[in-house]
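Encoded as structure tokens, here's the structure I'll be asking about.
The other protein chains are all here in position, but one chain of the complex has been omitted.
On to chain A.
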Amino acid sequence: MKSPMKPTRPLIEAIGLSISFGPLHARNRVVDDVSFRINKGEAYGLIGESGCGKSTILRVLSGLNGDYEGALTLNDRELPKKRDKDFFRRAQMVFQDPYGSLHPRKIVEKVLSEPLKIHGFDRHSERIAETLDAVGLGASFRYRYPHELSGGQRQRVAIARALIIEPEILLLDEPTSALDVSVQAEILNLLKRLRVERNLTYLMVSHDLAVIAHICERAGMMFKGRIIEELTSQQIRKSEAREDYTREFLQASVEAVERGPEVAA
């Protein structure tokens, strides 16, 4: 495990981040004054109900949405609202739905060679082979179309596409929630292994607490656009929360049904 103890400067920092949608006369503030820090090599999670703003933060950080107030920094330098190419080389995103995020008419090789071309990498063929190997897909997958792959294999291709340009940061938006539990286990193991091997930094959004506790060291609990508290994975496991809402959320994730004390086993 990495120790976030050293007083290092954070790799990613959000300072007073606010995001609003809607026309000017009826602005709807979905993220409200959010600040957090992620150190290099750390995995940070964002948890909360749908609509709490967790995916919105991820989309803003990844540069998909440039309309925000406050600042986002990478290595102590503020990121421009319109991100440059260098940022995209250093931070890559993996989306929830592997069925929707791969082009149906492109074979795996084409999917993987595009980012190489865009970012001016050499040795395309070797890099593709190496990356496919790193995500546990053999060379035989290189010339397949997405429809010839299972859900788990597609998600591996999506992860390979993100990794092939050797980023430092992976932004993970519910990367396993569309997958079966056995496939989820594969992908989570893969993410865990890759982080150690490549010293990656993760920002992961999920509604599944067990997944967050498994991957991340720390997580921010979001409620109505704010991070109401930060928890370590140990605190999540032990349900040690300060806020009532967090406690309720943790409880709801552990027990399916509210029951009287006599039935609860």
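The definition used in the following text is that contacts are C-beta pairs under 8 Å (C-beta built on N, C-alpha and C of every residue); 3 or more make two chains touch, one makes a residue touch a chain; residues count from 1.
Everything below uses one rule, namely that contacts and distances are computed from a predicted model.
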_Missing subunit (named according to UniProt) among the choices "Deferrochelatase", "Branched-chain amino acid ABC transporter permease", "Cytochrome b6" or "Peptide/nickel transport system ATP-binding protein"_ = "Peptide/nickel transport system ATP-binding protein"
*Kindly state which of the options A:Met93, A:Leu209, A:Ile227 or A:Ala241 is in contact with the chain not pictured.*
A:Leu209
_Per the touch definition above, residue among A:Arg37, A:Arg89, A:His119 or A:Lys192 touching the missing chain_ = A:Lys192
*When the complex is taken as a whole, what residues of chain A touch the one chain not shown?*
49-50, 151, 180-182, 184-186, 188-189, 192, 207-211, 213-214, 233, 236-237, 248-249, 252-258, 265
